[in-house]
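A single protein chain has been omitted from the complex, and every remaining protein chain is retained in its original position.
In order of appearance the chains are A and B, and numbering begins at 1 in each one.
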Amino acid sequence: MLADFGYGVLVITFLISLYSIVIAIYGEFKKSAVMVESARRAMLLTWPLLTLSALTLVYLLVNNHYELEYVWAVTNRSMPLYLKITALWGGQAGSLLFWSWLLAAFTSAVTLRKWDRDREFLPWVIVVSSVTLAFFLAMIVFFENPFAKILGPVPVDGRGLNPLLRHPGMIIHPPMLYLGFVSFVIPYAFAMAALITGRTDDRWIRITRRWTLWAWMFLSLGLVLGARWAYDVLGWGGYWGWDPVEIAALMPWLVGTPFLHTVMIEEKRGMLKQLNMFLIILTYDLVIFGTFLTRSGVLSSVHAFAESAIGPMFFGFIGLTLITSVALVIYRWGDLKSENSLHSLLSREALFLLAALLFLGILVISFWGTIFPLISELFTGQKVTVGPPFYERATTPLWGGLMLLMGIAPLSAWGHSTIKTLGRAIWKPSIVALIVPIAAYAGGIRQTVALIGFTLVALVITVTLYEFWRGARARSRKSDENFVTALLRLAGRNRRRYGGYIIHISMVLMAIGILGIEIFQTETQKNIAVGDEINLAGYTIHYDSLAQFRNQDGRYVTRAVMSISKNGRDMGELYPRFDIYPDGQPMTIPGVRSTLVDDLYIVLVNWEQVGPQSTPFKIYHNPLVKWVWIGTYLFVFGVLVAAWPEKEREYASARSRRKKAAYGTSGAD
Amino acid sequence: MTENTPETTAPKRDMPLWVQIIVWVALIALLVILGIGLMRNQQGTVQAGDRIYDFSLTLFDDYTYEGKSPVTLSDLRGKIVVINFWASWCTTCKQEAAELEAAWQYYQPGGEVVFLGVDYVDTEPEALAYLEEFGITYPNGPDMGTRISQAFRIQGVPETYFLDREGVLQYVQIGPFTSIDQIQSIVDSLLAE
Partner (left out) sequence: MKQRLWFIFIVLVLTISTVILTVSVVSAQGPTPTADDVNAIAKQLYCPVCENTPLDVCETQACAQWRELIRQQLADGWTEEQIKQYFVDNYGARVLSEPPRTGLNWLVYLVPPVIILAGAVILFRALRAWNKPAAVETEAGPGSASEADESDEYIARLEEELRTRD
């Protein structure tokens, strides 16, 4: 009964989104403001309706309604309440509903903004976002109905969520990723509106830049949380395996990141309109493409959802959006043409473009590596694997180039820089940065990649801190504020700039962790008896005891106690374990001791015989990996600084801009 | 209202035709590849009526078929061929192993039916132990380089394919057989044709 209600609401929402598409287009052609307003209000209805439907599903999940196939598949009686709620996105059908709900929230939020200055965009923004919403709703309504009932007798208990997904990281990771994906729909909708209406100035960028930043933050967080989950749960000592599904989530990020930078050039200089259009379309379509790869089963992957009927429909939607977007860009190509001018190949614009090239290079490698197995299978009938060595070898120099650019670009000027000006700005930070590799070399590190990597990290950090210092000094001299006040006020008034710098630092902090685990990871595997020891990377791991017992919730737990010491100093105990769930699913929980210097990561290997006489352990030593997570905190802080809403300053800044422009390049105030 | 002054806009020039052509060709190629990949994926295994590519199976050391070791599919025209994919690590395969062998014992004297066991990505000692355990006597061999299983686009093991006398695929069994009758009814219907 309740399930029928939930499904009925979905169908109605689907029809409403169709209505808003049709009526918005019709209203646009009839020049009828009333109709467009009607379409807008229809769109505003979708979110409350989907909320109702999603809440219905949550209610059914929480109350053990196992007559529903979805509820049966993702919950069981022994799961705690919070897991039953989050099971909303634990499976294909529910996660599609959750995704649609988020999308409706975002599109509703955007239609609530003041539209007076951009009336002409409104109908098309409605059309693009409603088409996307209608597409996802159609998939739910026609193929993946979470409210579908089980045929036959009602089961007493559910199958339960895959144990691997019962982890805090897995509970927040999908919503973050979906938020990132969904919020990229907004800039795309505005870009399409700009193309369709022919209003090809940078207005759409100004409206959506904060959306884009939030979208980018959620996407980045989604990626990091996924990595964290893999590190904590999968028990292979790493966090990123260049799996097709991981790459599918990374690809929009690889385009969204340069987009955040090149839009600045369009805002400042009116340049690169074509490039920005290209980038936002690519981001959106990679979002759809990534979802398609994950959910259609075209590519086999450890993460892939089970094969389903939505593949062909998804394929059609990708075709539709790609062909329409490309056709529109080609149609407006001439209008998007702008007078581009630079005074130097070292200007900040040129460096941003170079960074965009490197990002797109990584994208090309990732994309090609992901779809190549498909091509190989089609033409030769042979399956091949494109694995981490391929991606690592191909992308490492490009990542390095990006870090170098992060070090240089803040010191180059908009419009004009020469070797001389740049050289003068950069030599001091460079010398400071060089201390790091020298120290590392003295400390016995000989790996070239590591030495170069640490140099670049040091360069970015010193250059960025130097920029903070330079700005604060300039302000404190001029305004009689003390240094700290000056720094805070300066950053507060130029959030985007200084938030961006904080993000740069956070990125290289993550790079420290990545370099650490990629280059210095060591591992060993050994069968030992209780009382024996394993040595790795200076640590002595003593095997104290083994316990095997059945937990209250039916899990069969195998848990070892290991005491860790280093150079005779006691460093506490670790408890690697694995649980066998009642349905036979294993879950490995490594024992991890994490410090700023290194992680000791002990896995109790569950694929071999385990007993007190001979227990197989796999031990990883992962230097510096904690910096990845530390960088993430700083990253969130940086985005908050950059994107925190402030008063709409556009009118004011436009005025002051005009005033200042009158000074021309004589520039000084 | 516009943020960029109009004079920064250059005279309108469309995208060069050759660039347009490249863009469209690349786009269509991508969609075609994805489309075909998706189609294959949706199809699953080869279907009844599909043409079966010829292959030859090199048998395990103690196995021969009519005294020969590599068995070539095209040499078996005129006979019903039952191709069973299995592996020693596959637990469901063990459920049907005895039934398959019994069916082979039943049809072998007639000489009109050939059973072929194709060992899918397996290790030889375990595979031989498996064959020994279930006393399997029909020709068995490893699928070197997974060529045969890829040609059949198998989705897992066990899977069994029934070819008629013309070498046309007539029936596909996904998952294990539950009884010998199940096998016999399929083979008998092919024999009756």
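As a convention for this text, contacts are C-beta pairs under 8 Å (C-beta built on N, C-alpha and C of every residue); 3 or more make two chains touch, one makes a residue touch a chain.
Model, not experiment: these values are computed from the prediction.
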Chains in view touching the one left out: A, B
Residue, one of A:L353, A:L404, A:I564 or A:L604, that touches the chain absent here: A:L353
Residue, one of A:A33, A:A148 or A:V384, that touches the chain absent here: A:V384
Option from A:H261, A:R475 or A:H504 whose C-beta touches the chain left out: A:R475
Option from A:I25, A:I323 or A:A413 whose C-beta touches the chain left out: A:A413
Interface with the unshown chain - residue positions in subunit B: 4-5, 7-8, 87-89, 120-123, 126, 142, 144-147, 150
Missing-chain contacts mapped onto subunit A: 234-237, 241, 243-244, 267-271, 300-302, 304, 340-345, 347, 350, 353-354, 357, 360-361, 364-365, 368-369, 372-373, 375-376, 379-380, 382-390, 394, 411-417, 420-421, 424-425, 470-471, 474-475, 478, 490, 493-494, 497, 523-527, 586, 606-608, 616, 649, 652-653, 656-658, 660-665, 667-669
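Assume only the chains that are shown with their structure count from here on.
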Interfacial residue positions of subunit B with respect to subunit A in the complex: 1-5, 7-15, 20, 23-24, 27, 30-31, 33-38, 40-42, 146-147, 150-151
Residue ranges of subunit A in contact with subunit B within the complex: 117, 201-203, 206, 267, 270, 296-298, 307, 311-312, 315, 318-319, 322-323, 326, 330, 333-335, 337-339, 371, 374-375, 377-378, 381-383, 654
